[in-house]
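Shown here: the complex without one of its protein chains, the others still in place.
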Amino acid sequence: MSRKLLRNVGVPLLSLLVLGGLWQAIVVGFHIAPYIAPRPMQAIDAVTSNWSTLWPLALGTIRETVYGFLVGAALGVFFGVIMAKVPVLQRSVYPVLVLSQAVPIIALAPPLVLILGFGVTPKIVIVAWIVFFPVTVNVVDGLSHVDQDLVNLARVYGAPRWRTFLQIEVPATTTPLFSGLKIGATYAVTGAIIGEGASGSYGSSLALYQVHANSNLDAAAVYGTTMLMTAIGITWFLLVVATEVAVTPWQRRSVARQPLRRRGVASAGEGTSIGSTPLKGES
Amino acid sequence: MAATLLALRDVTKRFGEATALAPTNLEIAEGSFVAIVGPSGCGKSTLFNVIAGLLRPDAGEVRLEGELVTGATGHVGYMLQKDLLVPWRTVEDNITMAARLTRRVTNADRLEARRVATEYGLGEFLRHYPSALSGGMRQRVALMRTLVTHQPLLLLDEPFGALDAQTRLEMQQWLLRVWRDTGRTVLFITHDVDESLFLADRVLVMSPRPGRVVADFANPLSRPRTMETLTDPIFIELKSQVMRLLHGGQR
Partner (left out) sequence: MNRRRLGALALVATLAVSPLAVVSASSAASAATRTNVTFAYDFPGPDFELTPLVVAQDRGYFAAAGLNVKIAFPPNTSTTTRMLATGSADIGFITTTDMGVAINAGAPVLSVANYSMRNNWALFAKPGSSVTAKNLKTQLKGKRIFSYGDTWTEAMLPFVLRAAGLSASQVKIVTDPTGNDLTSLLQGRVDYSTSTTNYEIPGFVGSKTKGNLVTVLGTAVGAPDVPIWVYATAKSYASAHGATVKAFLSAVKKATIWAAKNPTAAAADFSKAYPKSGYTNAYNQLGWKLTIPYLTNSKGQYFTQTDAQWTTLAKALKSIKLISSVPSPSTYYTNKFLP
């Protein structure tokens, strides 16, 4: 157990330390001025010593990230399902969705502001815009690769289409769905930051704080803010991974945990017999 | 003489120009075990899919217990060489799959699943995911899932085709036991002549281009069948007849 913990936490931590050391070595070794690039500890200090200012801004970014991600994921699943189910839509909608991703987000922001204002909405739209696409692509892919024999088996049983969809096609798409969600999760924070930087806001935001720090030659705050943004991104990604782990126990376990709802059921042996027809197999 | 469970009349199926199934007439008695042998492309699986309702025949009708079921699903048990267990469900939940796909799963469904699994030696694996099971165990679960649908007719399409010889033999004996216990009617596709003779009361031989039934053998070998059955002179004689039909280049 502790060995596993060491491998899962210790090793990534060690590589972070090595990265920090390398950073320190470059800044010190090349005599890089503090207004060009700070040392790691200066960047961390720029975050901790301004925590009361940064935390509300970070909360704003987190809110945009989470809301945008949820909206994007829902849209992604919706588009994925309708395109996988209606071939005409796949042919007509898919190109439009691909086109939507070719639009530079920077170019998208100004019209969004004109329509949606300077509030949180345009940021959420930008995050959702970025997140939905990998989800859609993976859901379409997943749904179109569901084992047709399994779908046929459900048909032989007389299953209605919606039950086949919920019981067979949806769970069979879990893995590609989460691939899409994980890609989306890594993009979500980037989207929120781009949204904050490119669409303006009432008051400040994490991105604007960084822009200010940059124009004030406060490199420590620039790097520190970047670290904070990265931390938000990593945390969100890990939360999505944790969700995947929680909802796909069969990927890692060979035996299911005992679910609570089954506790009340009497043990086998007192139920009905399967031999409903009389025995007559023997000739 | 038992009543007729399944009756096919002039059932025909074409895929474009190719006739997958020439007009076929067939009656299967209730409680019997019928094997269908034939090379690939002889229309065995097409015949199965028509009976199961997955394919609608171009002509002819399918009757089950006298009722017309042509092109309709939901009236047979069905099992393939692929076990088609879903990896996200436990053994118990895989067994109750048919119920889950058509209605709410009840406590009675769960109890029955446990009972069947316990009776046929998988009681300890009820909460396992399929990935933890061997190929033979998975096929057993697949058959249990087919059994608890309570359909009188089971269509088994080469269910043991992917298993090794030893496991296959165990599974065959186990299938006979299940058949004896439950009294279901079994229609069993195989390309293995030994398997068809070991299991069935009646062996249908099919031939391709166009797919059709070319012979219908009654198999008088006594039950219960054991390893000795495989060396019985009647077994040898029947096998050579079937083999001649399959490989002798008749017609």
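Per-chain residue numbering starts at 1, and chain names A and B are given in the order in which the chains are listed.
In the analysis below, a residue touches a chain if its C-beta (ideal position, glycine included) is under 8 Å from a C-beta of that chain, and two chains touch if they have at least 3 such contacts.
As the structure is a computational prediction, the values presented were derived from the model and not from experiment.
In the entire assembly, the chain absent from the figure touches the shown chains A. Checked against the full complex, the candidates A:151, A:166 or A:208 give a single residue touching the omitted chain, namely A:208. Residue-wise, the contact with the chain that is not shown comes from A:110, picked out of A:56, A:95 or A:110.
Within the entire complex, the positions of subunit A that touch the omitted partner chain are 33-36, 106, 109-110, 113-114, 117-118, 197-205, 208, 211-212, 214-219.
Basically, only the chains that are shown with their structure count from here on.
Each chain gets one centre point, the mean of its Cα atoms, and the points for subunit A and subunit B are 45 Å apart. Subunit A makes touch with subunit B in their complex at residues 147, 149-150, 152-160, 163-164, 167-168, 171-172, 174, 248-250, 253-256, 258, 262, 265-283.
Interface of subunit B with subunit A (complex): residues 2, 31, 33, 52-54, 73-76, 78, 80, 82, 84, 86-90, 97-98, 100-102, 107-108, 110-112, 114-119, 123, 127-129, 131-132, 147-150, 152, 176, 179-184, 201, 222-224.
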